[in-house]
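The other protein chains are all here in position, but one chain of the complex has been omitted.
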Amino acid sequence: MRNQSKLSKIISIEGVVILAAFVLMVIFFSLNADSFLIPDSIRYYINEAVPIFIIIVGLTFVIIAGGIDLSIGSVLGLSAGTSLMVSMWGWPFWVAVIVGVFTGLAFGLFNAVIITIFKVNDFIVTLGTLYIAAGALTVITDKIQLIGTKDTNFQRISDMSFLGLTSSIWFALVIVVIFELILLKSPFGRRVFATGIGEVPALISGINTQRTKFGAYLISGGLAGFGGVLLASHLNSVQSGLAGGYELTAIAGAVLGGVSLAGGRGSVWRAIVGALFLTTLNQGLLLMGVNPLIFQIVTGLCILVGVVVDRGVYKFALTFSTQTREVNSQILDRKKVSL
Amino acid sequence: MQDNAFAEVSSLKAGSQILKMSHISKRYQGVQALDKVELDVRSGEIHALLGGNGAGKSTLLKILSGLTNPDEGTIFFHGQRVAIESPRSAQELGISMIHQELSIIPDLSVLENIFLGQERLITQRKSWSPWVNRREMAEKVRSVATEFGITEEELWRPAGEFGALKKRSIEIVKALVVRPKILILDEPTSGLEEHEKELLFGHMRSLQRLGVALIWVTHHLDEVFGLADTATIMRDGKSVAQTSIEGINLNDLISLMFGSQAAALIEQPKIDRTAGKAGSKERFKTLEVVGFKREGVLKDISFDLWDGEILGIAGLAGAGRTELMRALMGIDKLDSGSINVFGKIGKIGHPEKAYELGIAMVPEDRKVLGILSEFSIEKSISISKLVNVLKKGFLSAKKEKDLASEFISKFSIKTPNSREKIRNLSGGNQQKVIISRCLNTNPRILIFDEPTQGIDIASKVEVHKLIRELAAAGKSVIVIASELNELIRLSDRIIILREGSIVGELESVPERIQINGYEVVEQDILYKSSRVKV
Amino acid sequence: MKLNIAASNSSKSLRNRILQDPSFGIVALLAVAILAMTVLEPSFATGGNVTNIINAMMTVSFLAIGMTVVLIAGGLDLSVGSTMAVTAGVAGNFLSYGMPMGVAFLWALAIGMGIGLINGLIITKLGIPDFIATLATLGIGQGVILLWTQGVPILGYMNDAYYYIGGLKKIAGPISIPMIVVVVISVGMAIILKRTKFGLELYAVGSSPISARNAGVNVDAIKISAYAISGLLAAIAGIHIAGRTTTVPPLIGKGYEISAIAAAVIGGASLLGGKGRVIGALLGALTLTLTRNIINLIGIESSWQAIVTGSVLIGAVLANRASSEFGRKTFRRGKS
Partner (left out) sequence: MEEKVGIGRDTDFSRRSILRTSALAGAGIGAAQLLGASPAVALGGTANAKLDKAIKDMVKGRTIKVGFTPPVLSENFTQIESAAWRKMAEFEKRFGVKWVWERQAPVGDFNAVQGTLGIVQSWISRRFDAIAVCTGANFATVQDLYKTANSKGLKVFQFNQPAELYPESDLETVSNIGYDNRWQSGYLAGTYLAKALGGKGKILQIWGPSGSDWTRGRRIGFDKALKENPGIKVVGEADGGYVRDKGFTAAQDLLTKYPDVNAIYGENEEMALGASQAIDAAGLKHWNGKTGILTIGADGLISGFKKIAEGKLTATVDIGGIDQGQNLIETIFATVALGQTVTQIVNNPTQVVDKSNYKWHQAYAQWALDTPRKYGK
C-alpha cells in the first residue's frame, strides 16, 4: 500500500506519463533513426512545428474553458496570407505583423460573439469560421500570388538566430511561458478553469463565464494570427489551404497531453508536450524511412493508447487520493448543465 | 468486523418477508463501503433506512437497484435467491427506485421519461416487442400523472423545460406507475413542499396497503415517526440495528445513527445573538429591494433587509423564492426593479456585480449548482474573490493555502489536506467549503438556498449553527428552505411569497414561537402561502 | 380529461406548430433560397436540375443519417469519411477480383459496421472521448486504404448492375436505386427513432446518460449500436459512391465527415446529444448540396465556395436556434 501510494504520487503529477512516453520515444528514435539527434534536424522540425505550438496555447485556453476551436488552423493560414500581402504591398514589417494578428483577433472575436452572445454551439461556429477563413485565403491567393516579400525585416521576424535557435522558436517559448503563467497564476486563468469545470456553478460563484470564454476565444484567435505571421515570415510565401488541418493535430496533441475535452483540466506545457510527441513521432518515422502511408495508422494508435493511459493514470491517482466512500461517477460525464 | 453488532432492538411487525439481503459487502477501490450488511424487508411495510452520510445507504440501494454488484452476500426475493445484475433485472423483480438526485432526461418528453425502461411493465406486452406506443402509454399513466399535477399537455413537453419540483413529481409517477413490489425512495421529499410531501406520504400509505414494501431513505428523522413501521440503521458501512419505530424516540434513533457523537447533536447549541442585534448600535438597512418584476415569475416584489437578521423566505413551489434570489444575484434578468445596497442604487446584471456589492449566495442543488468539482478546497474557497490571494498580480499558492487553512479550522472541515478536491468531500463539508467561498468575499448579505439539502443531521446542526453565528456577527442572511420546520426555527423574520408576490410577513419569529407556540406560526405561514386568491 | 393526443396537439394552433418545429428555421431558409433561385435562374427549377441535386445529396444523406443517430446518442463520429473510403475500396476491389456482387457488398457492409463497433467499443469501454477516438480511427482508416491501394485508384470493377446501384443509370424516369435506398433507410430509421424502444433509449442516452442508466437502459450497448449504425450507413455510402464515381481514389472520403456533421447539425441535431431527426439530416444534406448547386449555377467564382458554405452553416444554425427559442417562449407564454 505504501509503495502504491508513492507510485501514485509520482504518476499523479499531471503530465508525467506523457513526458515519460516522450522521453522513451526520443531514446527509441535516437537508436533506430539515423541523424535523429543531429541538432540541425531537431531545430528544423521544431521550427516547422512552431505554428502548431503557438495555436495549441490558445486552444488550451479554449478547451479548458469548456469550448473548442476548430478554426485556428485556417485562421492561421489566412493571417499568414494577410500579413504577407501587406508586406508585399511595401508596408513596413510591423504593419504586416499587426494586420496578421488582427486578422486572427477578428476571427476570434467573431467566434466569441456568436458562441457567447448568440449561444450557438462552439463546434459548429468554429467549423463555419474554418470554412470562411480557408475560403478567404483562397479568394486572396486566387487574386494575388503571395510568393514573397522583398522586405527582409519581415523575413527576419522568424529567421533571426539567437543562441543557436531561431526567433520563431524563441517567440514560441516566450508565448508558452507567458500564457502558462496567465493560465495557472492569474485570476483570468483561474476563471478559465472554473468556467470549464462547470459554467453554472462558476456563474453562481460570481465569475463572468461569458466574458471568460470570450477572452479565451480572443486569445485563441490572436495567437493563431501571430502564428500566421511567423509562418508567413518563415515561408515567405502563402497559398490556399495553408495550415488547414493544423487544428486537428493541435487538438490531438492537447488531448494527448492531458487537456480534457470536457473542460477544466490541463495546462499549456502539457499540451505542448503532447504536440511535441506527435511532431517528434512524425519526424522519427520520417527519418527511419518508414512508409508514410502507415504514419497515420501509427499516429492514430498512439493517440488512442496515450489517451487510455492518461485516463487510467488519472483514475488511479483519483482512487488513491480519495478519502470518501463514494466514487463520483459524474466526473467523467461530459454533459454540461445549463441554467 | 463484528457480526453480532447487528441486533434486533424490538420485535418486528407481522407480514411476509419479501426481501432479505444478507452479508452484503462491497469495496470501492480500497475503501470498504459495505461490510456484511443485513436488510430484511417485509411486504406492506414502510422500512426506513437511516444513517449519516457515508454510512453506506446509497451503496446498498445501488446494489438493490442493480446499478452496482456486491462483492459478496446474497439477496433473497420472496425466499428465492436472486442476482440483481442490472437495473433491468431489478425492474423485472418489481423493484423500483426514486433517486435522490433528479434522474430526469431533459430531451425526452415527460411521458417518455415516465415509461422509459419500463415499457413492458406498463403495457404488459411481450418483452421482445421493439415497439413503443406513446398513446397507449399516455392512457396508462394519465391517472397517476394527474394526481401529481402533471397535465395532459405537460405529458408531451420535454421534461427539461420544467423545474426541480415537477421533475420530482415525474420521478414519483414513474416509480408508481409500474405498481412495484418494492419501492425504494431515496430522499424523496427533498425539494418538495409541505403539501406535496403530504401527497407523497398519502401515496406511500396507500401503496403500503396494497402490500408494497417501501424502503425509504431520509435525513428528516421527524418524518419517520408516524409513517415508517421499521427502521434499519447503518453506520460506517455496517447495519447496526433493525428496529420497530413504535416505542422508539428521536434521540434513540440519533444515538443509533451516530454512536458516541450523538450526544452533541441531541443538545442543540444555543448562540447568544442578542449581543449583535440589540446592542447599543442602531439597526441599519443593508438591502432594499424595490419593485422586482419578471414576467410570469415575479410580480412587484419589494422588501428590506437589516443587518444581523436572518430573513426567511417561505412559499410553495412556484411562488418564486428561488427566482427572487436568482434575480437578486443577477443570474436572471428582470423586467424592472432595482436594489439599494448601502446606498448604491441600481440593477444587478450579473452575479459578478452582486459579489462586488457584497451579496453572496450558497445555492441549492450543491452537486449541480454549487461545487466546481475539479477544484481543490483551496481553489474552491478563493475563486469568488481572487484579489484576496493575489501577490504582485499573481495568484499566490501560499496565500491560498493560508486562506483555506483558516476556514478549514474555523469550520472544522473534515479533509486530509487543503489540496483535496472538493468533490471528494462529504455533502456537509462541501457545503462548508461553499460557505467559506462566500465568506471570503466578505459579504454583507448572504443568501442560503436550501442550505441543508442532502446533508446528514450532524452536518445540518453545524450549518445551522454557522448561519446563526454569521447573523450574530452582523451579517444579513436570507434563507430559503422548503422544510418549514427548518425555516421557522432559523429565521428572525419571514416573508411569505405566493405566485410571485409577497403575501405576508412575520416579524420576530422566535418571540412568536415562545408566545404562541411553534404550531401556530407554522399554521399561519401555511395558510398565507397556500390561500387561494379571492 | 379524456382527450387523446391528436386532439391535445391540435389544440395548439397550426401556426404555432409549424413555427415551433425544430426545423422551421432551416426550412424557411431553404424556401427563400429556392424561391429566389426559381425566379432568378430559369434552369434551376427544371426537372433535370432537381434530379441532379437529389442524386448529388445521396452520399451525404447516408452519412448524415448515421451521424444524426450518433449525435442523438450523445456521440460524434469523425471517422465516417474514411470508413466510407475503406468500404468503397472493399466493394470495388472485391468486385474486381471477381467476387459476386452481393458477397462483395456484404463484406463492405460488415467491415463498415465492424469499424463502427470498434469505435463504439473504444469510446464506451476504454472511455476515450469520442472526438479523439474517431479522429484516431479516421487516420487509421485513411492509412489503411492508402497502404492497401498504394495510392492508386481502384478501377475496373464496374458492371451494368453497379451503374444502377451507383445511380448512374435510372430504373424508371428520374428514379434511381440510391433514391429508393435513401427513402427506405430514412423511413426505416425514422420509425426506429420514433416508434421503438431502441429509438427512445438512443435519445435518453444522449440526453442524460446517468439518468438513462438509472432507468435501466444499457447505455454502452446503445452507444455502441449507434456507432455501428453509423458505420453501416457509411458502408452504404461507400458502396454508393464507388458506383457513382466508377473508380475509388484512396482519398475519396476526405472531408465527408465534416459535411455529415454539418448536415446533421443544420438539420437540428445537437452536439450535446439527445436531439436530432432523420428529416433534419436530409434537410441538412439538401442545404449543403443546394448551396453548391446554386454556386455553380449562378456562377459565383469557385474560390468563394468555402466562404459561402461556412456562412450558410452558421446562418442555418442561427436560424434553427431562433425558431426553437420561439417555440419555448410561446409554450411558456401559453402556460402563464
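As written, the chain order gives the labels A, B and C, with residue 1 at the start of each chain.
As a convention for this text, contacts are C-beta pairs under 8 Å (C-beta built on N, C-alpha and C of every residue); 3 or more make two chains touch, one makes a residue touch a chain.
Keep in mind that this is a model prediction, so the values were computed, not measured.
Asks: Considering the entire complex, write down the shown chains that touch the omitted one.
Replies: Touched by the chain not displayed, across the whole complex: A, C.
Asks: So which of C:K197, C:K223 or C:R244 would be touching the chain we can't see?
Replies: Final answer for the missing-chain contact: C:R244.
Asks: Where the complex has a chain not shown, which of C:L168, C:A190 or C:I279 is the residue touching it?
Replies: C:L168
Asks: State which residues belonging to chain C touch the missing partner chain.
Replies: 41, 43, 46, 48-49, 52, 55-56, 59, 142-143, 146, 149-153, 155, 167-168, 241, 244-247, 249-252, 254, 292-293, 295-297, 299, 301-303, 305
Asks: Given the full complex, what residues of chain A touch the hidden partner chain?
Replies: On the side of chain A, residues 34-35, 38, 40-41, 44-45, 48, 138-139, 141-142, 145-148, 235-237, 239-245, 282-283, 286-287, 289, 291-293, 295-296 touch the unshown chain.
Operating definition for what follows: only the chains that are shown with their structure count from here on.
Asks: Any chance you could check whether B-C or A-C wins on number of contacting C-beta pairs?
Replies: Of the two interfaces, B-C and A-C, more C-beta pairs touch across A-C.
Asks: Can you give the whole-Å distance between the Cα centres of chain B and chain C?
Replies: Each chain reduced to its C-alpha mean, chain B and chain C end up 43 Å apart.
Asks: Could you tell me which residues belong to chain C and also touch two or more other chains?
Replies: 208, 210, 273
Asks: Please set out, as single numbers or ranges, the residues of chain A touching at least two other chains.
Replies: As it turns out, chain A has residues touching two or more other chains at 330.
Asks: Considering the complex alone, what residue numbers of chain C touch chain B?
Replies: Result: residues 1, 3-5, 8-9, 11, 195-201, 203-204, 206-208, 210-218, 273-275, 328, 331-333, 335-336 of chain C touch chain B.
Asks: Which part of chain C faces chain A closely enough to touch in the complex?
Replies: Residues in contact with chain A: 74, 122, 126-129, 131-133, 135-140, 142-144, 146-147, 150-151, 208-210, 258, 261-262, 265, 270-273, 301, 303-311, 313-314, 317-318, 321.
Asks: Which residues of chain B touch chain C in their complex?
Replies: Interface residues on the chain B side: 65-67, 86-88, 90-91, 97, 99, 102-108, 112, 116-119, 130-135, 138, 142, 146, 151-153, 156-157, 160-161, 174, 295-296.
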